[in-house]
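All protein chains of the complex are present and in place, except for one that has been dropped.
Letters A, B and C mark the chains as written, and numbering starts fresh at 1 in each.
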Amino acid sequence: MTVKVLYFAWVRERLGKAQEEIELPPGIDTIGQLMSWLADRGEQYAYAFERPQVIRAAIDRNHVRADARIEGAREIAFFPPMTGG
Amino acid sequence: MTVKVLYFAWVRERLGKAQEEIELPPGIDTIGQLMSWLADRGEQYAYAFERPQVIRAAIDRNHVRADARIEGAREIAFFPPMTGG
Amino acid sequence: MRTTVRLQREPFEPAAEAAKLSAGRTDVGALVTFTGICRADENGAAITALHLEHYPGMAEAEITRHVEEACTRWPLLGATVIHRYGRLLPGENIVLVVTASSHRQAAFAAAEFLMDYLKTRAPFWKLVEKAGGPSWVEAKAVDDAAAERWSKPAPLR
Partner (left out) sequence: MRTTVRLQREPFEPAAEAAKLSAGRTDVGALVTFTGICRADENGAAITALHLEHYPGMAEAEITRHVEEACTRWPLLGATVIHRYGRLLPGENIVLVVTASSHRQAAFAAAEFLMDYLKTRAPFWKLVEKAGGPSWVEAKAVDDAAAERWSKPAPLR
């Protein structure tokens, strides 16, 4: 399964990219598992995801928690806590 | 002691006057006593003060309760509950 | 602190009043503007006009005292209260409260505090003109309850 992954704010800066297409390997079922798997992809990923507990996620533009299942997702986003308003 | 007494809203309408100078008789020490005394002054006063518990008062432009002492007051006002804003 | 309290017959301009609190400064992060408008109905009955009576000597002094109290309770950078009196038509502005602060909680809380006060304790009385003849607006228990919440010491949210 291929999914579009978006990064915002300092997650984007640490990775040096705003988005990419990712082919999900088998066994990666939740947002939390995806963050662990991404953190192992290299130095920049390790830096971006070094504190997964502070990173927020959205699936198809809805906020989700780390235990959310990603099956069927078309667009997944990772970002720091929001600071709008 | 002579005091200026002001009336507002339906208290004023029922009395047919907005203000008057009143020579306070001895023994009238509080706002509540003044209301009872005023209610005995005639038909219009009786009508205006028929429900003294709903009438609000101010002494020298400060809200006071019925048990407030009026000694030294220069200006006393009676009016219904406020409906500003 | 920029504070303004004005009672007037004439209309006011909410945007211009709000702009005065933030113009030329960069410490205001939050500006709350409340505008109270004359509606065309009172408890379901159509009204043709509203008459606002006030206690001229007392109203301005009382409102000023409450603006000062708001400035003590919350870290405000400015506050404006304008209240009209006389005859107003539906759609016309009645009252304006503007509060400025670095942070939104203070601006919101102070604006609500001032409006709750104006509704229940400021010496103003409303008479409505309607088909069956004029009648005085009755004070609402819900407004007293709203005002009551400020009688406890204010938590700085």
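Convention: a contact is a pair of C-beta atoms (placed from the backbone, for glycine too) under 8 Å apart; a residue touches a chain by one contact, two chains touch by 3 or more.
Worth saying up front: this structure is predicted, and the values here are computed from it rather than measured.
Engineer: With touch as defined up top, name the shown chains that contact the chain not shown.
Structural biologist: Counting the whole assembly, the omitted chain is in touch with A, C.
Engineer: Decide which residue listed in C:Val5, C:Ile82 or C:Met115 touches the omitted chain of the complex.
Structural biologist: Hidden-chain contact among the options goes to C:Met115.
Engineer: Residues on chain A that touch the omitted chain in the whole complex?
Structural biologist: 6, 8-10, 58, 61-63, 75, 77, 79-85
Engineer: State which residues belonging to chain C touch the missing partner chain.
Structural biologist: 14-15, 18, 22, 25-41, 90-91, 102, 104-105, 107-108, 111-112, 115, 119, 142, 145-146, 157
Operating definition for what follows: only the chains that are shown with their structure count from here on.
Engineer: Between chain A and chain B, what distance separates the C-alpha centroids? Give it in angstrom.
Structural biologist: 72
Engineer: What is the distance, in whole Å, between the centres of chain A and chain C, each centre taken as the mean of its C-alpha atoms?
Structural biologist: That gives a centre separation of 48 Å.
Engineer: I need the residues of chain C touching at least two other chains; which ones are they?
Structural biologist: None at all.
Engineer: Specify, in ascending order, the residues of chain B that touch 2 or more different other chains.
Structural biologist: Counting only residues that touch two or more other chains, chain B contributes none.
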